[in-house]
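Below is one structure, written out as structure tokens; comments come after it.
Only a single protein chain was left out; the remaining protein chains are all shown in position.
Chains here go by letter, A, B and C, matching the order in which they are written, and residues are numbered from 1 within each.
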């Protein structure tokens, strides 16, 4: 059981929740978050680690209220409990060299911890961040702590801001159309791109086979074998 | 939708919750309280009005955490919402003359608002309060505002403290064994006694027939025709 | 003036909207009339009646389960005669269409009940052959196609009101029962009544209900009820009224898309007396946002 330390809106329908007591994870991993004491909602909601602070033991989530589960999270006040099971999933690989991070909407959340880890991993590497939002930006400030550049795109196509011919590893998380655009661009430029996928999940640990997808290496589970994949492996699944 | 103003333990497993925005009711009436945004628990929990303050518009409930619903209430913090449907039920009649109030355990709660209304109704009448608790007393202080005497009984039989031959109207709320003892005593003394009954409820308004009982005047619904009855009417149902 | 996009005709009866208070969850309207605007409902279905009335079952009658509830009311009711003399005319004053729900312990009960109801100003007779909480009769009539068809035909022969047969989700072959009732002349079908369930009091080491089994309703059953409504609506030509766990306009839309022309709402009214009004508002908003002339356009699109 984790305890809510802070839980506040940072944009329209977007909340930032800091909890303590959740097992620490790393960039690209997620927790299954659940309201305690009720069987409805029943299943945990997969929410990415936006920041994990080993010193304080605190984990930060940034989430969008889209349905019943996330609406309940938004009602929580500091001091209340939330179940956080995890950290699940493989996480982003930290590839040597420069990095380009592309976040679309709420897909921005996992990119922050990734920027942080990439920076800690190699203080000298170049980190360029591209963030796309439909109407209102959030978290962009936080990226300036780790990134060499942060480019915002509001209302347009963030992928078109990115030069995929650069020598760098590309990381992307966001809605499917954005990922598909990134995949096409990466393919044309023969770039190395890692994408974080989303699927409806029940268990989050690889046991229920609710989230499997067809890959070039056979069927894989987004929750356990992913959510981060080399785009070449999952091109048909995006 | 009501808002929680205050919600704190006042004894072991006993909470006092003040809400604003609940329709005001009177002594002996109850609200169906429910957590918003979930379908489990599904049904409202009947909780008596312990105090209703027309000036502030606030209603106070005192409740015991016995199961899932009340456990959830105990987690609420000030500022959060709770659904309060009511006020339902008939409430206690304010009979002219002296009054003796008998509360057992959590059955003490509705007696407070009754003492308050009886006092407001006739500042000069005598109000004697008898409260029984298994281990730990609560609310007894609050009664001193309205009552001429407050007699506590911890671990024993509160009904045996009461002299039913006195000229007064008797009001009782508490567990069935206590009510049965009160009924026997009242019968022997030919006293006038009103009891508040408890039944598992679904609707709370008289529509589902989940809480009916056999009375001397045919079948009645505890939620709608009660929960307060002249004991002569419901002797077989206690 | 634009016409009402929620309007429909059910068994020849005009309803202002497809939201109906389910039998046994709304009394005869008195109680909720005191706390909400019942005139806005499409119809009200009264508590299940038996010929001579009943005090219902003994012991525990309602018990909460995860997102649902079990009930063992056992058709407590004042009898058909009392209904005809006192309740029907009261229900008429409320505004919504009036549906009488008729149960019975044996064929004669049903037939005599239907005969007496001819003297009442009601719009539809809902023939309840699916109550799981009465020992004799009740659900027994709704389990098999033959018995269901037989009682439907006989009631149809007597009743001057349109007859909507209420089906049991516990029937071994629900679709066959539905078809049999259609062939026997039913004007409409409603489903589902409650699912046979059980609760055990672990502390007391005994069944919670005196009848051991009781009827499960509420949001928990929605996915199964929706499947059954879909199956039945695709198997018969007569109108189907769907129910089972509906809590919101979205839930109601699911049943309509699955083939129901109207819905009933039961258990959710207990949790929130205004649920049906919110559903009606939500359906009206849906028509506006989808540009529907009439909500019936989406009936059965899945």
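In the analysis below, contacts are C-beta pairs under 8 Å (C-beta built on N, C-alpha and C of every residue); 3 or more make two chains touch, one makes a residue touch a chain.
Worth saying up front: this structure is predicted, and the values here are computed from it rather than measured.
Shown chains touched by the hidden chain across the complete assembly: A, B, C. Of the listed positions A:6, A:85 or A:192, the one in contact with the omitted chain in the full complex is A:85. Of the listed positions C:108, C:146 or C:173, the one in contact with the omitted chain in the full complex is C:173. Of the candidate positions B:4, B:39 or B:142, contact with the hidden chain is made by B:39. Seen across the whole complex, the unshown chain contacts chain A at 34, 39-44, 83, 85, 200-212, 214, 219, 224.
By the touch definition given at the top, chain B reaches the unshown chain through residues 39-40.
Panel shows chain C; residues 65-68, 70, 172-173, 195-200, 202, 205-207, 212-213, 216, 218-224, 226-227, 230, 245, 247, 250, 253-254, 257-258, 298, 301-302 of it touch the chain omitted from the view.
As a convention for this text, only the chains that are shown with their structure count from here on.
A count of contacting C-beta pairs for A-C and for B-C identifies B-C as the more extensively joined pair. At the far end from chain B, in terms of centres built from Cα atoms, lies A.
Centre-to-centre spacing of chain A and chain B amounts to 51 Å, using the average Cα coordinate of each chain. Inter-chain spacing, taken between the CA centroids of chain A and chain C, is 47 Å. Centre-to-centre separation of chain B and chain C, using mean CA positions: 35 Å. Among all residues of chain A, those that touch two or more other chains are 39-40.
With touch defined as above, residues shared between interfaces to two or more other chains in chain C number as follows: 66-67, 219.
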